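Missing here: one protein chain of the complex. Every other protein chain is in place.
Our next item is subunit A:
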Amino acid sequence: MSSALLSILPEVVLTVTGVLIMLADPFFAPKASKKALGWLAVLGTLGAAGATLLQLRTHQILLTFSGSIQMDTFSVFFHLLIASIVLLTLLVSLDYFKPGATSHSGEYFALVLFGAVGMMLMTCSVELLMVFIGLEISSISTYILAGYRKGQATASESSLKYFLLGSFATAFFLYGIALAFGATGTTSLNGIASGLSVTAFPTMAFLALAMMLVGLGFKVSAAPFHVWTPDVYQGAPAPVVGLMSTAPKAAVFAVLLRITATTYSSELLHARWVWLIGIIAVLSMTIGNLGALLQKDAKRMLAYSSIAHAGYLMVAYTALPADSIAAAAFYTAGYAAMNVGAFAVISQLGGYDEPLRTIDDYRGLAQKHPVLAAALAFFLLSLIGIPFTGGFFGKFYVFNAAIGAGHVWLAVLGLLNSGVACFYYLRLLTALYSRKLGEEGGEFEGSSPAAAIAIAGAVLATLLLGVLPGKVLGLAQRGATVQVSRNR
């Protein structure tokens, strides 16, 4: 196999499957169940994961397509992560669309796959042009997915808010690229890394980095660019929220890691960059946790919690090169496992119409669905960061890395914030295990077999990351070594 094909094989597999689904879709009656297409998408995602493992086995760094795609352990790590998230999301969505609910459920599966292609492309591009295209492929797919329940008034609103703020952010990201091109004369990340230390326009270079940070900050919903998150998460379908609160963020964090790596060559720029990231991290943690305390809607609460988690993750970016990359990569994996799991349970309980909104609606769940309630409780405990869960080691490595780099104040603020976070997670947790208020309140739907597999998978992943973090951390560290050695 040619090295060019090998370097983008997972993306190719996903694209082909997505196109096949689009082609097969018209052969189904409009209101028929499109579950078969969903299984096809699951197969495609498994194929992509297999292709990624094939890449891992080659043990080499491939730089292909005129230096715009780089296949290394770092990209493989994020490819596997995104493939797993997409796989869980697809399994959860298989029975999400009741026959007759919408005539577009076939396209849903194709859009999820196309979105995954964009996210994967972002993690393996070392050329900002490719990063931009990947970002847009993933964004445009998620704009549509956010508004998928077309009949509901909140759906198009959610989609519109996501679209308007997302494209606003893209413009900032692009302006940043343009200024970086002006300062260094290239749009390749390797070129920028070497150009930043010798550039004649350090102010413009810093402005370029700051603009890119603004654009990417919007995409990962870091404060102060987080305003869209609660609204969009509240209106979007629950399985889609599980996807878009984890996979695109993981991809953007990977890009952010590669951009951070370009600043290592210039001491002054790196110091300023760390300073910027530190401010954003503190703001995200504080605003996210305080905002979540005030929420009554469960999905909005989890949206604020995702802002806070973006903040914890940002703390890792202030650390020393090797630590920061491994810690951040591990955190994205841990966060993905528990967050996808939590939204999987929520989507199974609510079904397509999502009658469960407020935290009080979840009262009495443990009596009716003890297993689902236990799973949700486990994910919430992991989001708090209780030991033996992925969330604990994620936070541990991140704060450890920050202390290692001498940013003790950031770690202290992060720990204080984790304390605040206990309150709102525990409020939902106690609601699950308390008795129902009267007869009113939401009815719970059960879970489908496919979704049960997905939830079990998420529980297992969260548990394994919490008990045996070594293997994933090892892969993350190997990815980190690649990054650091390249930029030193």
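Quick notes on this structure:
In this section, a residue touches a chain if its C-beta (ideal position, glycine included) is under 8 Å from a C-beta of that chain, and two chains touch if they have at least 3 such contacts; residues count from 1.
Just so it is clear, contacts and distances are computed from a predicted model.
Think of the chain that is not pictured: of "Heme exporter protein B", "ATP/GTP-binding protein", "Acetyl-coenzyme A carboxylase carboxyl transferase subunit alpha" or "NADH-quinone oxidoreductase subunit K", UniProt labels it "NADH-quinone oxidoreductase subunit K". The omitted chain makes contact with just one of the residues A:Gly50, A:Gly182 or A:Pro202: A:Gly182. From the set A:Ala171, A:Leu268 or A:Val467, the residue in touch with the chain omitted from the display is A:Ala171, counting the whole complex.
Against the chain not displayed here, subunit A makes contact via residues 129, 132-133, 136, 140, 143-144, 147, 150-161, 163-164, 167-168, 170-171, 174-175, 177-179, 181-182, 185-187, 230-231, 234-235, 291, 294-297, 300.
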